[in-house]
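Below you'll find the structure, written out as structure tokens, and then a few comments.
A single protein chain has been omitted; all remaining protein chains appear in their positions.
Going by the order they are written in, the chains are A and B; count residues from 1 in each one.
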Amino acid sequence: MFFLLSVPLVLFSLGVVLARSPVRSALSLVVALFLLAVMFFLLDARMIAALQVIVYAGAIMVLFLFVIMLLNLQHEPVETARPGQRTIAGAFAVVFALVLGAVALRGLPTMPGPGVEVAVTPSFGSVESLAERLFTRHALAFEVTSVLLLGAIVGAVVLARKIPR
Amino acid sequence: MHEVQPAVVVENVTFLWWIPLLPALGVLFHIFLGRRVGKTAVSVVGPSVVAAAFIVSLVAFIRVWLGPPGLVLQQVLWSWLPVGSLDVRFALQVDALSAVMILVVTGVGFLIHLYSVVYMHDDPGYARYFAYLNLFTVAMLVLVMADNLLLLFVGWEGVGLCSYLLIGFWYDNDANASAGKKAFIVNRVGDAAFLVGIFWLFWSFGPGSHTFSFSEIAERGRQLSPAVVTGVTLLLFVGATGKSAQLPLYVWLPDAMAGPTPVSALIHAATMVTAGVYMIARLHALYELAPISLDVVATVGALTAVFAATIGLVQTDIKKVLAYSTISQLGYMFLAVGVGAFSAGIFHLLTHAFFKALLFLGSGSVIHAMGGEQDIRKMGGLRRYLPVTYATFLVGTLAIAGVPGFAGFFSKDMILARAYAEAPMLWGLALVGAGLTAFYMFRLFFLVFLGECRADAHTRAHLHESPRTMTIPLVVLAVLSVVGGYVGLPEFLAWGDRFSAFLAPAVGGSAHAGGHPHLALEVALMGASVFVALAGIAVAYRFYIQAPQTPQQLAARWRRAYQLLWNKYYVDELYAALFVRPIVQLAHVLWRQFDVAVVDGAVNGAGGVVQETGRWLRRWQTGNVQHYALSLLVGTLLLLGYFLGRG
Partner (left out) sequence: MTTLAFPDVAWLPLLPLMVIGATALLVLVADLFSEGPDYDALGWLGLIGLIVAAVCAALLWNQSGSTLAGTLVLDRYGLFFTILFAVGSGLTLLLSMNYLETTDIRSGDYYTLLLFSTVGMVLMATSVDLIVIFLGLEVMSIAAYALAGIWRTQVRSNEAALKYFILGAFASGFLLLGIALLFGASGETLLPRIGEVAATGTGEQRLLVTIGAALLLVGFGFKVAAAPFHSWAPDVYEGAPTAVTAFMAAGIKAAAFAAFVRVFVDSLGPLAGDWRGALWILAVLTMTVGNVSALVQRNIKRLLAYSSIAHAGYLLVGMVAGGENGNAAVLFYLAVYTFMTVGAFAVVIALGRRGQPHEDLDDWAGVGLRSPFLGFAMTVFMLSLAGVPPLAGFMGKFYLFSAALEAGYVWLTVIAVVNSLVSVYYYVGVLVKMYMAEGGVEAEATSARPYLFAALVATLAGTFLLGLFPTPWFEIARRSVESLI
């Protein structure tokens, strides 16, 4: 089941990066996010799965698509990268992948692989347990998030307001 | 050599802080009021604060002189760093060594301030000049009155800064600005070693309470391993070679002559450049524990003495000749402290302060009269026009050449005698140097004051003796250049070496290692140095008075050697190729890598927001931020690699 999901997930993720048309790119992202949500679901994280669909695949992606359509970007703008930039980027992607691979290879053997059943409590991933964590252990973080959002709103307003004069 | 260290008697007094404070008040006055109150007030305040400091210094000196041997006046202003293992105090002290130094700094300093009143009178930066000069006096006094190494370093940095500011005083001239820069950079090299030495010393003392005071350093130094002491003292000596213009860091001093002449006299002859000698004398207890370091000091000193003298042979700029002679004389002082004759080194420092200040001020008088001309080939016959300058300059020249009866003779002789006892090779070098010194100083003297006047008619018409305010300091210094030597006669004459006896409690080593040299030997050595001095003078007379064509012939015959000397052994060029260019290039590479696109944009982007937006967008698209992000990523990958490699 894991591989059944992960192969298309990787493919669509590549689609996001490689697609020439922004709309296609965005739609690939939607599919990738959906697949991710299914994965969360399979891991018994039902709440996260639902949030994934509602917030990311739903709200944020719609916003993305709106922006793309409003700007009417059918095609990617003219190639701006310097010659060689792609090669360098590619090279670094490969190096980065190698480093990650090295980490994974050293860590994987001791980790439980796919298909291994891990016992979870019935309340795992439920709304209740999440809420409980959020309002007790992470109460401060929860409150600080509101400060962060307020700060971000003020910042956004300041930067987006019409310039006087 | 085990001599009983005289007991140190510390007396707490409360007046010492006036000595640096008075000139400091002068600085504030010049900076904040100088431009408003006019030149007259500046002319009064500038020298008089130094005079007042001199009087207080005199009081301190007399207290030390008349007090019991080993008396140290001390004033603790406040505890600077009383934390944990460290207890450094802001404390001033005056012992015999400091007493001599503060007298030189304020006394000679006062005369030079006075001289400057006329010399700099028409300069637009008059108040600024006196502010710097007073500030220098403050820093130098802190340097010589500090009771601990850190406070000494405060003064050390301070005099460096003032020197830098004063060399580049006439900043509208590019050469001056770059001379200042050179002095500064070369001194950085020395100071780096100096600071590392201080840190190392602190570190090696280990846990426990530290005051860093000189008495504590002397005390604790004995417990350190010889290797550490040698390392520390060598590092400190590298600092001294920077400040005191010794091989290989001497290169800044000749260029420093770009500053006003009184500055050359005060900072680059009489006081600041001797800080290195003072420092070693101050830390003599530490240096005595490191024979290797002392050998290095003595060798560098002797080599510098000869090396600089050879360059001085062919220079044609009056101040450059004096500059190389200063380097050479400083070499003698280092030779002295290097062979353990600390009091002889300080003695030469004292007499040199008199006659070199005299020579510089005399050259200033000449330059003043010649309307700014410094080339000695265009002078000559000035005896008639500048009688006072002529007479005093002659005294100075006789003193530096080591003619018996003059101050330089006694101090130089004391050094040579001691060098002969400790290291005959170095004595040989020093003797050669003495002969060269006599030659080039008299060459200078003959070319400037005797013979035909080679100046053009216009200059000649304006030749005049300098006003009183300038000649009085000359006369005073000339008197000192004669009588100054009589405080330290050879042991077998009259009252003997009172100077060393006075200094003994502070620097030790008054008793010579193997007892006094045999009387006959001492007389013979003296005879040798008198002989070379007279020989040098005779050769100069022959070359420049009797047969003026000889030098050209010699220069033509020994072209290569002449060129080498004329170009100062190409040391500047060598340093430029080895150090300066690579560093400049590195800075430029770094700069290009990260900077150029943006700086160019910012500098050229004066025209209109629209245009600039375009430029900015274009820049944006050429991937500046991507470059930054890339560097971030590269850094991350390297870090990850590092951690993985270890983990």
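Here is the rule we use: contacts are C-beta pairs under 8 Å (C-beta built on N, C-alpha and C of every residue); 3 or more make two chains touch, one makes a residue touch a chain.
None of these values were measured; they are calculated from a predicted model.
When the whole complex is considered, the residue among B:R188, B:R384 or B:R581 that touches the unshown chain is B:R188.
In the complete assembly, the contact with the undisplayed chain comes from B:R35, out of B:R35, B:R498 or B:R559. Interface note for the absent chain: among A:L4, A:I88 or A:L148, the touching residue is A:L148. Contact between chain A and the unshown chain involves residues 103, 106-107, 110-111, 128, 131-132, 135-141, 144-145, 147-148, 150-152, 154-159, 161, 163-165. Chain B meets the missing chain through residues 31-32, 35, 78-84, 90, 128, 150, 153-154, 157, 161, 164-165, 168-169, 171-172, 177, 180, 184-185, 188, 191-192, 195-196, 199, 202-203, 586-588, 590-591, 594-595, 598-599, 602, 605, 609, 612-613, 616, 620, 624-625, 627-629, 631-632, 634-636, 638-640, 642-644, 646-647.
The rule is simple: only the chains that are shown with their structure count from here on.
For the pair chain A and chain B, the distance between mean C-alpha positions equals 68 Å.
By the touch rule above, chain A contacts chain B in their complex via residues 80-82, 85, 88, 92, 95-96, 99, 102-103. Note for the complex: chain B touches chain A at residues 621-623, 626, 630, 633-634, 637, 640-641, 644.
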